[in-house]
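Just one protein chain is left out here, and the rest sit where they should.
Note that the chains are named A, B and C in the order they appear, and that numbering of residues resets to 1 at the start of each chain.
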Amino acid sequence: MIRAVVWNEYVHERENPVVGGIYPEGIHGAIAAGLDADDGIDASTATLDQPENGLPLDRLKETDVLLWWGHKAHPKVDDATVDRVAQRVHEGMGLIVLHSGHFSKVFKRLMGTPCSLRWREAGERERLWAINRSHPILAGLGDRIELPNEEMYGEPFLVPEPLETVLISWFEGGEVFRSGMTWQRGAGRIFYFRPGHETYPTYHNPTVQRLLRNAVHWAYNPAAAWTDVHEAPNVPVDKAPEKIEQKGGSLHKAGEEGYR
Amino acid sequence: MIRAVVWNEYVHERENPVVGGIYPEGIHGAIAAGLDADDGIDASTATLDQPENGLPLDRLKETDVLLWWGHKAHPKVDDATVDRVAQRVHEGMGLIVLHSGHFSKVFKRLMGTPCSLRWREAGERERLWAINRSHPILAGLGDRIELPNEEMYGEPFLVPEPLETVLISWFEGGEVFRSGMTWQRGAGRIFYFRPGHETYPTYHNPTVQRLLRNAVHWAYNPAAAWTDVHEAPNVPVDKAPEKIEQKGGSLHKAGEEGYR
Amino acid sequence: MIRAVVWNEYVHERENPVVGGIYPEGIHGAIAAGLDADDGIDASTATLDQPENGLPLDRLKETDVLLWWGHKAHPKVDDATVDRVAQRVHEGMGLIVLHSGHFSKVFKRLMGTPCSLRWREAGERERLWAINRSHPILAGLGDRIELPNEEMYGEPFLVPEPLETVLISWFEGGEVFRSGMTWQRGAGRIFYFRPGHETYPTYHNPTVQRLLRNAVHWAYNPAAAWTDVHEAPNVPVDKAPEKIEQKGGSLHKAGEEGYR
Partner (left out) sequence: MIRAVVWNEYVHERENPVVGGIYPEGIHGAIAAGLDADDGIDASTATLDQPENGLPLDRLKETDVLLWWGHKAHPKVDDATVDRVAQRVHEGMGLIVLHSGHFSKVFKRLMGTPCSLRWREAGERERLWAINRSHPILAGLGDRIELPNEEMYGEPFLVPEPLETVLISWFEGGEVFRSGMTWQRGAGRIFYFRPGHETYPTYHNPTVQRLLRNAVHWAYNPAAAWTDVHEAPNVPVDKAPEKIEQKGGSLHKAGEEGYR
C-alpha cells in the first residue's frame, strides 16, 4: 500500500466561487479521490493552513509519495517545510509537482533553476503527446491526451534537462510545453505534470486521474529511507578498503568532523 | 578575452602554516596565475572577507566564468551572495566548482541535492581517468592524470545525473569518484572538478592548470546575458502566436501579473 | 511471472577445462539457476548452436527480459538474430548485457558506439561502488560489492552517456570502470553489468545473483509490445487533430507510403 499525501495550498477554492464550484472538496480532495480508486494507494491530504503546513516530520516519514499543488500562496510556505520535504525526497520519497507548483519553493529548491515559463489563461485546447507510450506513467492512456480547456504554459521552461521527457503539449494559441518530465534527486524520483489550472475541472478528468495513479506507482521507491544521505562520513586510514599508510600534510586531526 | 574570477574563502592559508607555505598567494592566487598563462583569459580574484564577499552585482555582471573554492567557511557566505551567483549562472555565467566547494551553498543551490560524499585525508595517490579524451575540457591532457598526494573523495556523490561524466578517479585506498562532471542550469554551464585539497600543491600542477584553462573556455557562454530568465511573462490572448478567443472561466484579470 | 531468457554462446565451457569446471551447466545454466530462486521469474536458456541461435521470433515474442553473454563467438551470431532482438527491445523487451557482451553485435547495434574498453586478465580484486544504493537494481546489496578475482575492464568505455550510472568499479591494478549503466531504446530498457569473466565463479556469487534478479525486475516493461514501433504512419490532412487545408507543393500522392 503506497502512502500518498496530496498537498494543496487550498486558497483559490475558498476565495473564488468559480474554483470553489469546480472543486467543492478542494483540489486536494479531487486528486485524493482519484488516487483512492487504486487499491494499491492510500491517499490522504494536507494543506497550508495546518500546523507545520500539514507536513510535520512524523507525517513526512510515513509518506511514500507527495503530490504538490500551489499557486497564489507559494511565499507562505515555511522554509522549514521546504527543508523537510527536500530532505525526504533525497531520502527516497517520490514527489509529483502539479501545474503552478512549478514556482513552488519545493520545486525550485530541487531543480536549482528558475522554473519560469510563459502563460496565458484563455481556456484553450491542450493536446499532450506521449513521447514513449510504453512508459509506466502512461500505462493505459494511448498516444495522446486532449483537454478542451486549459491554461497555456509555453517554453522555455527553465528546468534542468530531465531524465525522460514523457509528454509534450500542443496549445491552440501556438505554443508548446514539456508537460511531463522526470528527474532523480538523491534516492527520490520527481515527476512534473503540467495540467491542472484551478478554473477548469482537469482533476476530475478520468484520464488525468489514471495518469496520476500511474505516476504515484512510478515515483514510489520501496527502498528503506536513506536517512544519512546528507552526511559526509570520514573513512579513516585504518578503515580504508585497501591497506594504505598516511602520507603528506594533514589539516584534520584523527576522527575530526569535516567542514560543511 | 574571457573574464574569469577565482573566488576563495581564503581562510586555511592564513590560519595553517602548512597550507600557507604551499599557497603563499592563496589558493585563488595560484589558480588565477595558472589561468593567466592563457592569452584568452583575464583572471582576477575575490575573497570572502571583501565587501559583499567580493562579488557585488556589478562585478558579477562583468564575470564570464566564476571559479569557486571554499571549505571551512561555507556557512559564512551571505545568502544574498548565493542568490546573486545563482542568478548569474542562470543568465549564462559559467561556474567551475572546485574540490571542497561540493558543500558550498552555491553548488548545493544549483544542484538541488545533498552533494555529500565520503572522504579521507591520507595523502594517497589519485588517478583520474578520461571518459572522453576528446572532450574540450581535456584538450592536450591524454587519457589520465596522476596526482601523487590527494585527499580521497568517495562515491556516492549525491549530485543529479550529469550531462557528461568527464573524469573518474581511482584512489589508492580503494574508492572511486566521478571527479569531473558537467551540468547546465538555465543558460549557464557548470563543471565540477574534484582535486585541490589545501594541504597538497595540486593547483601548482601544470596539468591541473591546463585543465582549468580548458574548463574556463568550455564554460564560457558568449550569448548575451539572459537577464529575464526568472520572469514568467503573460502572453495575452491578442498576442498569442495563433488567433484564439478567450474561453471558460478566468482567475486573472487582463494584464495581471502571475503569482510566484 | 517475468519470462527471462538467458542467452549464452556456450563455447568456452566446452573448449576449456577451467571454464567447464567452474560452469558445468554452462554460464547460462548458472545464471538461470540464480534467477529461478525468485518466485516472480521464470528463467530459461538459449544458446548459439540452436536453430536461429535459440531465439526464433516466436520465442522472442514470449520473452520479457533477455540476458546476453557472449565473447569468442560474437561474429557467429546471425545478423537476422540481431535484427530480431533489436526489434523486440524497441517493442519493450528488457535487455541485460553481461561482461564481454559489450562487444556483441546486439549491444553495438543498440548503442551506436564502438563499445570498446581496455582489459587485463589477472584475477585482480574488483570493488563495485553503488552510486545510488536505493536504485531498484541494487535492492538489498548495500553500498559496494567485492569480487576477489575478476578480469579488469578499464575506461574509456565507448558507450553513449547513460540514463543512470548505477555502479563504478575500482580495480587493484589501478583502473576504473562504469560497471552498471542503464539506457532506454524505444520502449525497452537496457542494463549493462560488467562482471562475469568465464575463468572466475562470478555467476555463482549470491550477491551477483541477487543483483541479476533485481535487474530482471527493473528491465521488465509490462506494457503491451509496441509492435509498430518501426512504422512511420502518414496522418492525412483529413485526419489531422486540428482542421487544416492542404497548402503548397506536394511530392507524395494522397495515401502514398513514405520513403525509408
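Heads up, the rule we're going with is that a contact is a pair of C-beta atoms (placed from the backbone, for glycine too) under 8 Å apart; a residue touches a chain by one contact, two chains touch by 3 or more.
Predicted, not measured: the structure shown is a model, and the values here were computed from it.
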- Which listed residue, C:L110, C:L128 or C:I168, touches the chain dropped from view? C:L110
- Query: Among the options A:T63, A:S100, A:S116 or A:N132, which residue touches the chain absent from this view?
  - Reply: A:N132
- Tell me, which residues in chain C touch the chain that this view leaves out? 12, 16, 18-19, 71-74, 86, 90, 100, 103, 109-114, 116-124, 149, 152, 154, 158, 160-161, 163, 172-175, 183-186, 197-200, 229-237, 240-242, 244-252, 258-260
- Message: Take the complete complex as the reference. Which residues in chain B touch the chain that isn't displayed?
- Response: 92, 127, 132-136, 139, 144, 163-164, 170, 184, 186-187, 221-224, 226, 241
- Item | Residues from chain A at the interface with the omitted partner, ascending | 127, 129-133, 143, 154-157, 161, 163-165, 168-171, 174-176, 178
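Operating definition for what follows: only the chains that are shown with their structure count from here on.
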- Of all other chains, the one whose Cα centre sits farthest from chain A: C
- Note on the structure: Taking the mean of all protein C-alpha atoms as the centre, the chain whose own C-alpha mean lies closest is A
- What is the distance, in whole Å, between the centres of chain B and chain C, each centre taken as the mean of its C-alpha atoms? 36
- Per the C-alpha centroid definition, the whole-Å distance linking chain A and chain C comes out as 31
- Averaging C-alpha coordinates per chain, one finds the centres of chain A and chain B separated by a number of Å equal to 27
- Message: Using the touch definition from the top, which residues of chain B touch two or more other chains?
- Response: 154, 161, 163, 174-175
